[in-house]
Structure formats: structure tokens, C-alpha cells
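The full complex has more chains than appear here; those shown keep their coordinates.
By written order: A and B. Residues from 1 in each chain.
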């Protein structure tokens, strides 16, 4: 589990830094919705490769300092960076949308009803 | 592009809310690394379906209030929610890792050298 002492990371900060990073290299012209989605897919693929053969009894989490945790940290960061960039290009306020979706899900899946019942697929 | 007036969204807040959401429904036992990666893949697949047939001249962004922007907001939120949940279960501080990766990338791709040159793959 994540330490309670970690510092805050504001999604709009990460978004702004990715935008600056992109602009400074004049890479914005490569960053259309399709290319960025493909880049996101590539990074998610790397996450999948890290966990695909994990035995069930090792898939529950990672050990602090383990190679797997370090590799996952690296790849999940890549996923987030392309995700915020894609949202920025799409004109989507990712943080606001996530909070809105959380509220929707809290209503859609009442805790008393869904306790311990696997989420149904839509 | 995203408005400059949007409010802050702290990644650790989203993480904590997803953890509470999960715990209240006793869904943590479904949330191993492999299942959550598959859930992430499913949501990324929905994003792909939204952009796959976009003509090149419409792939640069979205119009405010358009159906596409609304749909992308919804699906990108799902991607983020599973991403923070996966990072939480993996013991990864997603925000810290993203900022670290940004710093690495800034050094690895010096702006003066890479200006306007497509990023090479590893």
C-alpha cells in the first residue's frame, strides 16, 4: 500500500508539465488522438508483460523494494503521462472527469447491495 | 485545450477514494495485479473504439461540447480510476513516479537536440 506521507501530486500540474515538455520539443504535431492512444496502448502492453505470468499467489501485490514494484512504477508512470497528454489534447479535464465518475459509480453500485458481489459487466 | 481555471485534483485523493470505494464493497479480493491490468486494458480498448475511424483531419482534438469529447472524458476517467487502483495495489506512488519519469525524460530528450524530431523508440 502507498505510504500516507507521500506528497500531493496535482493532475493539472502533471498535465501542464507534459504540455511544456511537448512544446519545447515541438512534438505537438505528433500528438493527435490516434497516435497518443496507440502510445498509451504500448505502455499498457508493457504493464501486461510484467504481470502476465505471475502465479496467482504472487499477483496480490508487490514487495517493497522488489524488482517488480520498481518496474511497475516505471511503466505505470508512462501510462499516466500519455493518459494526461491524451486528455489534454482531447480537451478533457481528467481530474474533474474522474471525480465525476467516482460519484456516479458510488451511486450506481450501492455499497450495501454490492458488498462482496463481483461487479457486473455493463 | 484544458481551461486554466479548473480546480486541482490530487492523485493521492483519487487513490484514497478508489480505495474506500473498493473497501466499502469488499471488492479488494477481486483487485489483484492481473485482474486490474485486464480491467485497464478493457477501458483503453473503449478509448481506442472511440478514435479508431477518425479521419486524420479530425484527430487533432475535439470540439467543446461535442459528443466525442464527452465520450472520451467518460472513458479516460475509467482508465485513470483503474490506473490509480492498480498503482495502489502494486504499492506504487503513481504521482511521485510520474514526476520522476518526467525529469528523466527531460534529461534523456534534450529540447535543443530533439526539437521537431520524432521521438525514437528505445
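Observations
The definition used in the following text is that a residue touches a chain if its C-beta (ideal position, glycine included) is under 8 Å from a C-beta of that chain, and two chains touch if they have at least 3 such contacts.
Quick caveat: nothing in here was measured; it's all calculated off a predicted structure.
Summary of assembly composition: all chains derive from one sequence, 2 are present in place, and the complete complex in the structure file consists of 4 copies.
One rule holds in what follows: only the chains that are shown with their structure count from here on.
The geometric centre of chain A is 4 Å away from that of chain B, both derived from CA atoms.
Remark: chain B residues 1-3, 6-12, 14-15, 17-18, 21, 24-27, 30, 32-35, 37, 40-41, 44, 47-48, 51-52, 54, 56, 59-62, 64, 69, 72-74, 76-81, 83, 86-102, 105-106, 109, 111, 114-119 touch chain A in the complex.
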